[in-house]
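Here the structure comes first, spelled out in structure tokens, and everything after it is commentary.
Only one protein chain is missing from this complex, and each of the others stays in its spot.
And then chain A:
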Amino acid sequence: MDIQLSIQRLTKRYKTGEGVSDISLDVRKGELVTLLGPSGCGKTTVLRSIGGFLEPDSGDILIEGKSVLKLPPEKRPTSMVFQSYNLWPHMTVFENLAFGLKIRKTPKAEMRQAIEEALQLVRLPGAEKKYPSELSGGQQQRVAVARSLLLKPAVLLLDEPFSALDAKLRHEMREELREIQANTGLTMVFVTHDQEEALSISDRIVVMNQGRMEQIASPQHIYDEPNTLFVAQFIGKMNFLKGVVDAGQVRLDDMLLPNPKGLAGNVSLAVRPEDVMLHEAEGQGLAGTIKQVMILGHYAEVSVDLQGRETIRAFRPRDQVKHLHPGQEVKVTFGKSIAYPEQ
């Protein structure tokens, strides 16, 4: 596989001491990699370093095998879409799109053709004559994406481009971006703090925390096997239970669970709500009382107060919860669980 973008041991610390350390990442050609993490974890710092807007303290950034560290933003084969204020309000959409092409001395006819196609691609055909102020927020971001696409960058960088939009539009834009990526085969690095967004559009996700990489894997893998407690907390919904390692197995009260990582001492056990099984009060498992049953469309969320423990949530198919009611005694078992050292 071709490596389009390679970040090697990138470190950038601001004067305040914040920043990122030891970021290493290889992005393959045509791949969409997401940088995901809570606010302030350093996603933008990494992206801006790639785009040339920040100078790293150490490490290297290679695009198509060549170091771009010495190049200013205008010379880098990257293009960036910012969270907002991408467009120049004193220029029409056409002029906004043509700006970069003019610098590249693209012939007029070719330019007009390319702009028309790019606007088609972002589903804004015929918007050439409008001014940015005459477009909605979502349309403006689309024009910004179109402008980047026109330049055929080696790597397209997107810094929370849809975060200012409402939920529905954000969904649509995600799908469109995925489609555009499929059509153009562009390599993209996408920054978001929205784990759902990351799970839905990425080929691979880099989870970051406090300036460091926690895990890099496919959405499926990250969801099923979060490497660290932080990733487990950050991605998807998760129940956490206190347990202890006893004779090589994780023990919760009288329930025994496997301990593949060979941990010792106190552990946090992470269980996805869909892996929480509910049984009759007479069966095996942890004893608890149903606190609430909420129907959430095709599935139901059942919260259970475990005896002498935490409250946990279970997602069950709707038809399985018909006979459940608050106050009912149940037993709980876990289909799948992961243990982490307790922090």
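Following the convention adopted for this analysis, contacts are C-beta pairs under 8 Å (C-beta built on N, C-alpha and C of every residue); 3 or more make two chains touch, one makes a residue touch a chain; residues count from 1.
Following the convention adopted for this analysis, contacts and distances are computed from a predicted model.
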Options "Ribulose bisphosphate carboxylase small subunit", "ATP-dependent DNA helicase RecQ", "Polyamine ABC transporter permease" or "Carbon-monoxide dehydrogenase medium subunit": UniProt name of the undisplayed chain: "Polyamine ABC transporter permease"
Hidden-chain contact residue, picked from the options A:86, A:139, A:181 or A:268: A:86
From A:19, A:51, A:243 or A:288, residue that would touch the chain that is not displayed: A:51
Option from A:70, A:104, A:298 or A:323 whose C-beta touches the chain left out: A:104
Selected residue (touches chain absent from view) among A:61, A:93 or A:144: A:144
Touch residues of chain A, complete complex, unshown partner: 51-53, 72-75, 78-80, 82-90, 99-100, 103-104, 144, 147-148, 151
